[in-house]
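Structure first, then comments.
Here the complex is missing a single protein chain, while all its other protein chains stay put.
For reference, chains read A and B in written order, and residue numbers begin at 1 within each chain.
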Amino acid sequence: MNRLLTPQHLKWLLVSLAVVLGTHIPNLPLWVIMASISFGTWRYLLDRYQWAMPKIWALLPITLIICVGIIVTFKGFFGRDASLSLLVVMCSLKLLETKTLRDYMLVIVLAYFLVGNLFLFNQTIATFGLSIAPLILLTATLINISFKDAGKQRDIQFTLKLAAQLLLQAVPVMLILFVLFPRIPGPLWGLPQDANSGMTGLGDSLQFGNISNLTKNSAIAFRVQFKNAVPERNQLYWRGPVLWHQEDRSWTMSSSKIGLQPEIAKVSGNPIQYTMTLEPHNRLWMLMLDLPTLIPQDARLTHDYSVVANKPVRTRLRYDAISFSSYQLGLSLGERERLLSLQINEGENPKTVQLAESWQGLSAVDKINTALKRYREQPFVYTLKPPRLDDNPVDDFLFNTKRGFCEHYATSFVYLMRAAGVPARIVTGYQGGEYNPNGNYYIVRQSDAHAWAEVWLAERGWVRVDPTAAVSPERIENGISDALDETDELPLMARPDYPWLKKAYLNWDSVNNGWNQWVLGYDDKKQLDFLKKLSGKNLNLMHMLIGMVSIIAVIMGLTTYFLVKQQKAKLNPAQRIYAQYLKQLKRAGLTPNNGETVLHFAARAADALPHQQTLIMDIAQRYNIITYSASPKPLLLEKLAQLIKQFHVNKQQ
Amino acid sequence: MLSKIWPFTFWKISYWQQWFRVAKSANNVAILNPRQIYIVPTRWGLLYATMLIGLLIGSINYSLSLGYYVTFLLASLGNIAMLHTWRNLLHLQIAVSNASPVFAGDTATIVLKISETKNRPRYVVAAYFNRQAEVINDIKANDVQLFDIPLTTIKRGLHSLPRLTIYTEFPLSLLHAWAVVDNPFQLLVYPKPAESIYQNNLSADADVQGSSQLTKGDDDFNGHKNYQVGDSPSRVDWKASSRGIGMYTKLYSGAGIHTLWLDWLDTTGDIETRISQLTRWIIDAHATQQTYGLRLPDTELAPNNTEAHYHQALTTLALLS
Partner (left out) sequence: MQKTIQAIIHATSHIILGKEQQVKLSLTCLLAGGHLLIEDLPGMGKTTLAHTLAQVLGLGFRRTQFTSDLLPADIIGVSVFDRNTSSFQFHAGPIFTNVLLADEINRATPKTQSALLEAMEEHQVTVDGNTHLLPQPFFVIATQNPKHHIGTFALPESQLDRFLMRITLGYPDAQSERALLKNQGGRANASSIQAVCDADGLLKLQQQVHQVHVSDALLDYLQALIQYTRTQTNEGLSPRAGLGLRQCAQAWALIDGRDFVTPEDVQAVLPSVVAHRLAQDGNSNIAKQILDQVAIT
């Protein structure tokens, strides 16, 4: 059984492993890639020059060094990145002692596993495409190894073609399994910490610079599909965490909010129904349009009307929601809430406090208008590149630099209000969105991240005030790209410069959206929904399993039929015409026997149909001449066709 | 059902063979039909399946849709490979073409004729009586491939062939499909010849007259040949040599009259030993082109020196009970 393998087998193995390694390059540290390449090259040279294989004791130190390297690089053996690197480097090290069938098989099976691991890192369409080549190559390598007598050179094309054929034939059953195999909601056990690294999104605090960092990120935060009317763009405020507590430069959710009674909301007008598809961001926020009333099952509403999930959003979530754009929130303000919403640190930003105190006597509404008027009339500039602020950042911003971004306006405004004795808080979230006509949905990106203020007014409750709108109405009406000077850096996709690029991008995004919805988002819930739609009733696990097994059995039966079925030979023109003639004769009950020649059959037919004897014999002679003589002429073929047209069999004969 | 799928490869397939359906030969030809082909995963297949389970668990744990895709594609690939492996044996026609008799203890070569009639090439088909001596070949579409399969013989006599196993693991080596074929062909095994020390006995009963002319006869003049040392002087064409053109020997031919009788009674020991001795004598007599007859307790073969006679004599001994 422990057959030695040939150089040709080795070449196949090395090439396919190289391709597997190539697909993993972004996921591996450089030294692992270099080590794997050098082990592969070493193995090739061993074979090329017939050097002796390294002894096990010579490989031991290398193994040790690799282990140490992994520990140093990843601070341990565990976790997604570390295990992948370990697998890759050990797989290539294994090559150095690979000479029998057993070793080859181990390496190939491991390589298949590595292809599966590709999707731990991302699941885009591109990665999907990337996985096809290594699968074909590995299968071809298996086929090549199955040719035991590898002394004979096998055609590369043949092997690759067969591998591709096998994989193609495997697709139908794969699809059935994909759709019907009962999906078990994961995870089965705790995920390694780095499993969700790289997810971006809104933080739970606001510091200067936080949001402008997000703004440079064109990644998609979520997609929204409205069921009926789409609200005005300036109403598209996607509510996230609400920040109450100010501490130096940062605003956070207050820890002393625990136990606060939920604010009471009164809504009016038409409900806005929509479906959200939220990208995973590894935090609890579930963004909803202001003001949410219906929330998803696995989430709860905070007292200040943020929606938080029960566990961090690590998979793409899709949920239906209802919001109202006209509402009254928190008509009565409790004592603790009043204190919290007026909190500012003493002794900071004296100029701002002084300005606010100068408004004493004005009503709350007038105070707001005065403040907004100040933003509008003084030379405030909306920019992604604000200058650094000194120790009293609000003072510095309001009286000195006057250049900033939504977070500057929101924080300074709320600070001003609190100093003036008006309860206020910051709401973070997203504003606006990009309409994709291809799929009839809105795309909201990280670059649409926004912060605004809510001010409490007696009789009216919490009222949304967006100071950014006062400075830069374009930001709210048209999106961020219109609000900025050209010097500001915006992600390519958020810029208006290349309409065709944008169009292509929108097309691509709708494909991506479908991919996300139907391929990546196909989980246990979606599976049940889909099957319910398909079959018209609720299916349980048993139904699914029975359905799956029976459909697979049918597909296997069909595949077997096509695999075993003998291929018919193609007919040449003369044979085709002659076949028509035979069909005619069949009506008279005459069919040629297996070994009967054309002339013998014609003689038999002529006996049965005496008055067509000449014609029948003539047809047979001509057919023979066309088929067997040295130079069949087109004219002969034409003549044969004519003769056959003349020939008719009546059922009576 | 297409084929039987055994969940495990048992430690010895041969143990289970008594329970398997066997492809019987009619008119020497056995056709492998779907029900006679069995298939189990090889140990690489089991390794592959383990890897798939690993992938499935990973996909569930990380909720990876594309992880499911790879898992299911590879699982389906294994399934398709099963059909292909099975198909690689399906409808093959197996016949025994030829097997020359051998002496007991020697290795006989059974020439199998495996025919492909379904217009589809078959790759890496192996056949064996004994796993250690398997023969692997490709079979072209609509073609016949001869498999020379060695078979070790032990005892003299007419033996039925043991059951032949045909298997393939093509295309992925993940699955092992096999069929067991019964063929009524009977292999003739000549007795094992004794060591040649008994050769002395040969002359005891031999009726020797000439030595070098033994088989040539001396009845009719048949031409000339160049003189060789040892040719009888009476046969030299002296008339020719007197003319100084060299020495020629006159050739005569005729049925050999110098007959050697190989007699059962001249041998000693038990039956098998005696048969061995006679076998050895026949071989030696045939090698030296002598005319010999065989005398057994209840049969007698008339003297002759042809190839057919040689085989007939050995066959008689092989079948002696």
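A few notes on this one:
FYI, contacts are C-beta pairs under 8 Å (C-beta built on N, C-alpha and C of every residue); 3 or more make two chains touch, one makes a residue touch a chain.
Bear in mind that the values here come from a model prediction, so they are computed numbers and not experimental data.
The chain we do not see here touches A, B in the full complex.
Set against the missing chain, the residues A:Ile184, A:Leu457 or A:Ile625 yield one that touches it, A:Ile625.
Among A:Lys75, A:His600 or A:Lys633, only A:His600 touches the chain that is left out of the view. Check B:Ala49, B:Val144 or B:Leu301 against the missing chain and you find that the one touching it is B:Val144.
From the options B:Asn61, B:Thr117 or B:Thr316, the residue with contact to the chain not on display is B:Thr117. Residues 28-29, 93, 95, 97, 113, 115, 117, 142-144, 220, 222-224, 237, 240, 243, 245, 253, 306 are the ones on chain B that touch the missing chain. In the full complex, chain A touches the hidden chain at residues 569, 593-600, 624-625, 627-630.
Throughout what follows, only the chains that are shown with their structure count from here on.
Averaged C-alpha coordinates put the centre of chain A at 63 Å from the centre of chain B. Those residues of chain A that touch chain B in the complex are listed here as 105-106, 109-110, 112-113, 115-120, 123, 127-128, 131, 135, 139, 142-143, 145-149, 162, 166-167, 169-174, 177-178, 181, 183-189, 191, 195, 315, 519-523, 556, 559-560, 563-564, 566-567. By the touch criterion stated above, chain B contacts chain A in their complex at residues 2, 44, 47-48, 51, 54-55, 57-77, 79-81, 83-84, 87, 90, 118-120, 123-124, 126, 136, 169-174.
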